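Let's look at chain A:
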Amino acid sequence: MLEIRWHSRAGQGAATGAKGLADVISTTGKHVQAFAFYGSAKRGAAMTAYNRVDDAVIMNHEKYMEPDFVFVIDPALVYTSDVTINHKDNTKYIITTHLSKEDLIKAQPKLEGKEIYTVDCITIANETIGRPIPNTPMLGAFMKVSEMYDIEFFKESMKRILGKLPQKIVDANMIAIQRAYDEVK
Partner candidate 1 sequence: MANKGWDEFEIGAMLRSFDGSIDDIAGTAQVDRTYSPSSSYTASVADWRLVKPVFNKDYCIDCQFCWIYCPDVSIIARDKKMIGVDMDHCKGCGICVEVCPTNPKSLLMFPEQAEEEAEIASWPAKDEEK
Partner candidate 2 sequence: MAFDKMELKDIEVWDGNFAAAQALRQCQIDVVAAYPITPSTPIVEGYAKFLADNYIEGEFVMVESEHAAMSGCIGAAAAGGRVATATSSQGFALMVETLYQASGMRLPIVLNVVNRALAAPLNVNGDHSDMYLGRDSGWIQFDAFSPQGAYDLNFIAFRVCEDHGIRLPCMVHQDGFMTSHTAQGVETLSDDVAYNFVGDYKPMNDMLDFEHPVTHGVQTEEDWHFEHKARQHNDLMTKVFPKIEEVFADFEKLTGRKYNLVEEYDMKDADVAVVCMGTSVETAREVATEMRAKGIKAGVVGIRVIRPFPFMQIAQALKDIKAVATLDRSAPGGTVGMLFNEIAGSMYNLEKRPMLCGKIYGLGGRDLTKAHLVELYTELQANVDAGKITTPLQQFIGVRGPKLSFL
């Protein structure tokens, strides 16, 4: 079982990103689950979304999760949310930030000793899609870190999922995914 927790703000597309990732993975024969915590949160409020991936049908519907990966797609949430809650020794973090890894850990000492990857999904989204929607770039970075799928296969799959959007937006997302794949460190 592979488990992922997303930290996001409502409106940044974490729930959509989690469902998109689940959709891609499902086409390769694996079983998936994607959900989010909602409540009455309005756009901008901190929220979390979740993915589960397994070879067998996923029966577990508990919301509690000790994630293998933590995605932080908004740069402020490493300070205001508890992004390391319920972590495991080998939990990997992919964090959106303009800071270097060293400066990030200095600013948030809780990340000391964790396996951390950084990528500036907000800047990438702004420069490619034209809006700060950092969900698809985060998935590009995840493909690099996890080596889950070949990036070309992943982009082709995402093209299908984003299919109903205008071609310009789909193309911009492809560039964003590739840039995050190349830039994550």
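Selection criteria: all candidates are chains of the complex that A comes from, given by their letters.
Everything below uses one rule, namely that contacts are C-beta pairs under 8 Å (C-beta built on N, C-alpha and C of every residue); 3 or more make two chains touch, one makes a residue touch a chain; residues count from 1.
The structure presented is a predicted model; accordingly, all values stated were derived computationally and were not measured.
S.K.: All of 1 or 2 belong to the same complex as chain A; which of them touches it?
M.R.: Answer for chain A: candidate 2.
S.K.: Name, in rising order, each residue of chain A that touches candidate 2 in their complex.
M.R.: 15, 18-19, 22-23, 26-27, 31-36, 38-40, 58-64
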